[in-house]
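With one protein chain held back, the other chains of the complex are shown just where they sit.
And now, subunit A:
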Amino acid sequence: MVNLRRALLILAVLLFAVNPFTTRAEEAHGHGDAPKTEAEKVNEHIQHHLQDDHYFTLFKKGEEYVGFPLPVILIDNGLKVFSSGKFHEGNGVAEVDGQYYVNYHGKIYKTDANGSLTFDEHHHPTNAKPWDFSITKNVVGLMVATLLLFWGFTSLAKTYKKGSNNLPKGVGRVLEPLVLYVRDEMAIPNIGHRYKEFMPYLLSVFFLIFTLNLLGLTPIGFNVTGNISVTLCLALFTFIITNIKANKDYWKHIFWMPGVPVPFKFVLAPIEVLGMFTKPFSLMLRLFANITAGHSVVMGLIAIVYLFQRELTIPGSIGVSMLLTLVLFFLELLVAFLQAFIFTMLSSLFIGMAVEEHSHDHH
């Protein structure tokens, strides 16, 4: 019950935390027609960064994003694979096998030869969307992270092949304490003696999130864990594992809480069922909101250089921006670890609650 209340509280706080950000994003859309101020440009740039992209942007030169195109994979009357560079040729309409596609704010829509889009009252295109399985910037980030994990951990595993007393060298020296940390601080205290079967999942999630968070702090500018699709997938895994591995006691505590009078059992059941979903939902939102907020603030502070040039002079604005960004960057390094820790910690807590063996007389 305490855990449920805590989860709901966190959820409420998070929803309030995300709220200003989402409303601001919509405002930016609303003023699309008027000539853009510097602040709006910065805002648009931040939005652009936070979104997934079919084009690997390295930097922006004038109005043009400089980088390299990524492969677009669409399922629309068969598999269609082409380079996203096609969206930057001619009028921005890519023509593949007689079908026309246009890239509008990072989403691909079906269109005609002129690239015309129809909009609803919220400025969202109403055109049909093909199934988009493109290797986007975030997918590239995921792949880079995965390769790093494979490189690091297969080399760590290799050191133990010579016997478990062979101590790791190089990168393994950093990774081994982290593995031990996941095991001793998260898995064992929360799950207990059954911790071993969940270790592959917990280690995967911890190191994937941690690596992606750190990649997000590099100037290449991945924002993978700040994308709701990614955090939803991660949270969904925790939800599925929790409910598949749950034992009889767990379900009993949800639908027929032992040790309380019968009327309360009927009251508690819907709350507990709701709790089943709010727990992973809080996981999803927490990671997303923290990383998104971090990226927004870092980029906002960098934007001081452009926005306060008149007030602070150029060296002044650069100095203020550098100082603030540096401080925030260190905070973000902490957050990168902290969010990976919290996600894994809470996942193991939820799993532990589901597989916990209750003694039948403790109520």
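Assume a contact is a pair of C-beta atoms (placed from the backbone, for glycine too) under 8 Å apart; a residue touches a chain by one contact, two chains touch by 3 or more; residues count from 1.
The definition used in the following text is that contacts and distances are computed from a predicted model.
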Expected UniProt protein name for the omitted chain (select from "ABC transporter permease", "Aldehyde oxidase", "propane 2-monooxygenase" or "ATP synthase subunit b") would be "ATP synthase subunit b"
Answer key for A:V42, A:L208 or A:V298 versus the chain not shown reads A:L208
Missing-chain contact, candidates A:F237, A:W256, A:F308 or A:F341, resolves to A:F237
Of A:N43, A:T136 or A:N213, the residue that touches the missing chain is A:T136
Listed in rising order, the subunit A residues that touch the chain left out are 18, 21-22, 25-26, 51-52, 73, 107, 122, 124, 131-136, 138-139, 142-143, 146, 149-150, 153-154, 156-157, 160-161, 164-165, 176, 179-180, 183, 196, 199-201, 203-205, 208, 227-230, 232-234, 237, 288
